[in-house]
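Here the complex is missing a single protein chain, while all its other protein chains stay put.
So that you can tell them apart, the chains are marked A, B and C in the order they are listed, and the count of residues begins at 1 in each.
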């Protein structure tokens, strides 16, 4: 299978796409990103990496960071983490508070905002925010095999200023006893975590530990790899998770910066980036590109 | 890998289980089933079939029938079906009506009751109920390679008598224009479809068309196989779908009769049955048995 | 205070109103009503009756019938009725099913559809539908002092045909054990009850028993009068009840046929009718007319 040729074809198709979706505009740093960009990068089981497009342009990984934060938190706390967050798809938008009222402060899964805030909060029970962010960066850099990965402080600051909905979620969970630290402290760390910047090439490498392939960096146990992938499959795209599974057939996690990390277990770690979003808040071209890739490679886990 | 030995070990473990869950008791026919029964049957890619336990005892497949009904309806209507039912996990119980109000009569997916009722209703727009049931039985018999599969009329009758919640769903969708036929007619067919009885051995064979293996009965296209499996992964266990994906890592569909059909793409079609249910309404021992199987075989699709 | 002059002024103002709202069109019988009609009729504490406009034209009282049905049911069952229906405003639309799921089949109050269906069902536990409807008609005729009040069978039939949402509510409550009779039976009676036709003059007289004035027909005890009025105040206009209390300050009950029965305790029984509805489903001119009346008479109960 000529992955390079497939990638080129995808790149060409995406470059021609008339509709690129809408760039997130709730903070100036994201609103200013050129919507014309597109990149895809793949690391294969033998370690080969292939990239097309703007694969060396750093972008804000945003909610893709939830995957690394979850892996880190499970390493620190083990299955105790599941006392504070569920493992079910939410059936609602990424920042819904309705579900929290219904289930008394217990978020449905670690990939909706409320759940990711709890995951960060859980690690902060033993780490100061600065330590936590240091450790998370180390985790990501080790995974990517690249030390040139940083937090964009301007983005973190802007998130804090416009983060009322996340503050509402955090205060609400604290009212139910499911937030150990002050909302300001946990959200401070959370907003910085979301402000990590990576290139598409770096992100594809950082996803290698989820490929379930022996030669790749082993940051978590094989069983945990499977479980994180399962969560990405059922909950990785908010209220578009079912459709992503239906169309692509691979576990993935998207971010509002337009990035998506997708895993083809045993085969590849795939990163795709294009800033314009579809109605569910996932990268429009990114989703289409991964769908095209899955179709042409037959990498769907579903047969 | 010695599947036969694994199966024996699972059977032994399940026979010893102190807690078998609660048998569904909303109709007398289900309430009367002996909770001590357990069966597992596996068809491998080479066609071999291995079974343990009560694999020749017929049971009511109930919601497992939704998989066959969906495959049939997609064959009849193609993607038009998706105008009337979504593809997202519901985040709510199997018979919730709340979501229908929120989304104006459009059920979230074809595996919750409301969605399955719409799927049946869609086929009934061109088939009389009797024809539809005949065709569905033919589909299942062909899939299983076995003509000795029937509908239990007593079960169908009891479902009708106690089916107020399903009548509520049907009337509610009709109020929003998303039910073409009279609720009585569509539900008549639906209750009969749920009353199909199969043995565990038959069910494992009937699932072969979803294995994505060339030698198996090809009842739907490979792309559709992948998509049905994807829906089983994200929506197959109601509000326990995320947990099933997390623990088992395989697409599956459960029924309130205690049966579960599980697909290991490219590898196996698995049926498991034990009448006692867990809190989410899925077979308790069945889920545990499949989890054990996935762990010992490494068949999880997630790496 | 010259009530006759006030009535004339209101009639003149309403006749000039450029926007009369939208006539209910879910059944042909209601859709065919001339939207240009308006009537108001008042019975004072001394028994005087004053009317303006089309006060002798019969219209479908629809949900206004819930007041008479409640009075009748309380007479039959007493406070036991409150085991099956609450007394709180719903905060939701008149036919919402969401609340029923949240509160497990217990409707919030007897003036939303679900609650009214339960009230009818409760009386049907001791009366056949025909008896119940006979008794209800007798109650209304006695209250109005007029035997020329009837049920429009065509309206009842049309309601039955389009009543999917009410069937959904009934089946849903039956699933929770809060409906004693078959949904078809209870709804048959309920749809006939809603199809009672009265003129505005008749309706004003029929409301006299709620005035709390000794000389008026005493069909229920003074304490029950107060309580029914309280329910009309907090729940009489669906999700517009708060606004009606705010603007008018009197207990009232509206129907989708455009009628409203309003009580000025100790002072008057008021009926108003105009077929066009506002966004909450209450008579648009009717509400405006009663607001004007309350302002000019100072009859608000709130000071």
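Keep this in mind: a residue touches a chain if its C-beta (ideal position, glycine included) is under 8 Å from a C-beta of that chain, and two chains touch if they have at least 3 such contacts.
Computed from a predicted model, the values in this text were never measured in an experiment.
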Contact list for the unshown chain, restricted to visible chains
A, C
With the missing chain put back, one of C:211, C:261 or C:292 would touch it. Which one?
C:211
Decide which residue listed in A:89, A:183, A:286 or A:303 touches the omitted chain of the complex.
A:183
Which is it among A:25, A:56, A:101 or A:279 that touches the chain not included here?
A:101
Have a look at A:73, A:169 or A:216 and name the one touching the chain we're not showing.
A:169
Determine and list the subunit A residues touching the chain excluded from the picture.
96-98, 100-102, 164-165, 167-172, 174-175, 183
Since one chain isn't shown, list which residues of subunit C touch it in the complete complex.
86-92, 99, 108-109, 210-213, 222, 225-227, 229-231, 233-235, 239-243, 245-246, 249, 251, 263, 265-266, 300-303
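Definition applied: only the chains that are shown with their structure count from here on.
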Which word fits how the chains touch one another: line, ring, star, complete or other?
line
Interchain centroid distance [CA atoms averaged], subunit B/subunit C, Å
47
Please tell me the distance, in whole Å, between the geometric centres of subunit A and subunit C computed from their C-alpha atoms.
55
For subunit A, residue numbers touching 2 or more other chains are none
